[in-house]
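Heads up, one of the protein chains got dropped from this complex, but the rest are sitting where they should.
Order of writing sets the labels: A and B. Residues in every chain begin at 1.
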Amino acid sequence: MSVSSQTARRALKRPKGLLLPLALLVVAILAAFVLLPGLIAPHDPIALAMADRLKPPSLTHIFGTDEGGRDVFSRIVYGTRYSLGVAIVIVFASALFGVVYGAVSGMASRGIDNLMMRIVDLFFGFPALVLALAVAASIGRGLDSVALSLAIIWWPGYARLVRGEVLRLRERPHVEAARALGVSEITILRRHIISFVIQEVNVRVTTDIGYALVAVTALSFLGLGANSPTPEWGLLIRDSRSYFGSAWWYLVFPGTMIMLTATAFSLIGDALAARRAA
Amino acid sequence: MIGFLFKRLVWGLLVLVAVAVITFFLSRVVPADPAAFLAGQNASEETVQRIRVEHGLDRPLPEQFASYMIGLAKGDLGESIRTRRSVSTDLAQYLPATLELLVVSFVFYLAISFSLAVLAARHPGGAVDGAIRLITMIGTGIPVFWLGMTLQFFFFYKLHWLPLGSRFPIRETAPPLVTGFMLVDSLLAGSPSAFLASLKHLALPAATIVINLLAVGTRMSRAALIQEQSRLYVRTARGKGLSPRRIMFKHILRNALSPILTATTMQFGYMISWVILVEVIFDWPGIGLYAYQSFQVFDYSPVIALAIVSTAGFVIINLVMDLLYPVIDPRVQSVGS
Partner (left out) sequence: MILSVRDFSIGFQREGESLVAVDGVSFDVEEGETFVIIGESGSGKSLTGMSVAGLQPPTAFVSGSIRFKDREMLRRPDAELRKMRGPEIGLIYQDPLSSLNPVWPVGDQIAETLTAHGLADRAEARKRAIEMLERVRIPDPHRVAAAYPHEISGGMRQRAMIAMALAAGPSLLIADEPTTALDVTIKAQMLELLAELKREMALTIVLITHDMGVVAEVADRILVLYAGRIAEIGPADAIMLQPSHPYTAALMTSAMISQTPAKQDLNAIVGGAPGLGSFPAGCRFHPRCPRAQHDCLSVEPPRRKFGTVELACHYPIEAAMPLEIARG
């Protein structure tokens, strides 16, 4: 191995040490955005102020203003609740359903398990966005419709994951021992198996939040999700379409926010996974 | 082998049936007035009534379901209020544009992805490898629609190198329609300027898709190659005195194809979702944009149809991939999924 590739490898390893704390910092900031937007955002996200429309970033408007003169930064801050909030709800809901489904399937008899998994396989074939479009057409637009479609897309992943783990664990020695002692299947499931599986699920949930966020914003961008004047991040980008050629800040900042958030959750998920493997 | 194919075929049909059921549910059962749903928001009372009769929407549900399924089997995907044509006709018209975009993107993606993966595998832990890991990490977080707009910002608004959207310059006449693939048709018409123009319009939408595919796919190819590289037959190949290039292309790549193929199938699924976003952003006249524009004016039959058609496409792709597996890896007898 040449010396240069050795040093390159070491150099690549060191930034990783910085990345995780940065990711956690981002998440902390986002939490602040969600919980205390009023304290952090300097301006009203909804009220129009036409005199200030499409102003570039400045000291008063660090991310510039949009076509209604509203402060982009404030809109982003208030929007966190919608974009990230919905993403979290989706992931938790689908995780919940998926875990229960997968656990039942894993503990059930072969035949039932097979059937249940076939149904899961079915769901894997559907292109997400198109399904969301159809659902939105059917039950109407809005963040709830988006949440529903995405939850429907997401839960099979958890079902499969949990069922796989349950199958793997249910024949383990300590489980056999408990069974021999007459412990009921449900209690076995709860105490011995789920505790292991939950860790695995946690890793997935963390990473999925990032992906769900991107999906939610994509659907809002198409007009399926939030409605004006809700400052949802995808909606912001959609609104910027007519102006971003000259008002670059209108495009850059909301998009970077999405990217940062998704990457941060991804990194934390990876770190959790690495810690589990260790 | 036949048995395996048959099983997969049946499974594919089941998936399609499931989608049909779901779309039936969404379009006939859920809406308060299915006729109004299909007729669109601005329809007159007569239109709504006409639709109600034509589609048999006042019949009992089981009967509706039967005729819906029969209609699907015959290729009847409903009627678009916006274009006043059958959806099938519309889809046939707009499909080539989408296909051209997807095919070109995918080919470029494969070429770049393989080159990067080969480079990374040659020097694990080196510069290319690290770059790939970095790109993958960031890339999975980039929303595809934002990426498209960012590319537009740089290449159109700032640099003026590439057009903002659509398939062909507005002021010029497009080459005569033969295949529906603009690139092919320009060549057939013997017009290099048309070819160049089509290429310029294709560049940004394709680049958006390619970059996103690279973000999700390269890590997989790289991992597959690196894993193959450490296998024993590679040591044997070295022992035979084969050159590193020969070993990489004839032995390692060939063996890595199987796991890469699996990942590719997944990527098709992503691509189908991205197509709508990319077509909307770049005003690319494909089936995604068509369905979306219909959606915007509450013309919902095309949307439903798109769900069915894209699922069908995905099922077909899966089948083709399944067919390829035994060819690529002779160890695979006919074990399913």
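Here, a residue touches a chain if its C-beta (ideal position, glycine included) is under 8 Å from a C-beta of that chain, and two chains touch if they have at least 3 such contacts.
As the structure is a computational prediction, the values presented were derived from the model and not from experiment.
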Neighbouring displayed chains - absent chain, whole complex: B
Contact with the hidden chain (one of B:89, B:179, B:243 or B:296): B:243
Chain B residues that touch the omitted chain in the full complex: 231-233, 235-243, 246, 251, 254-255, 328-331
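Heads up, the rule we're going with is that only the chains that are shown with their structure count from here on.
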Residues of chain A that touch chain B when the two form their complex: 5, 8-9, 12, 121-122, 125-131, 133-139, 210-211, 214, 217-218, 221-223, 234, 237, 240-241, 244-246, 248, 251-252, 255, 258-263, 266-267
List of chain B residues in touch with chain A within their complex: 11, 14-15, 18-19, 22-23, 26-27, 30-31, 37, 123, 125-127, 130, 133, 137-138, 140-146, 149-150, 153, 156-157, 269, 272-274, 276-277, 280, 291-292, 295-296, 300, 303-304, 306-307, 310-311, 314-315, 318, 337
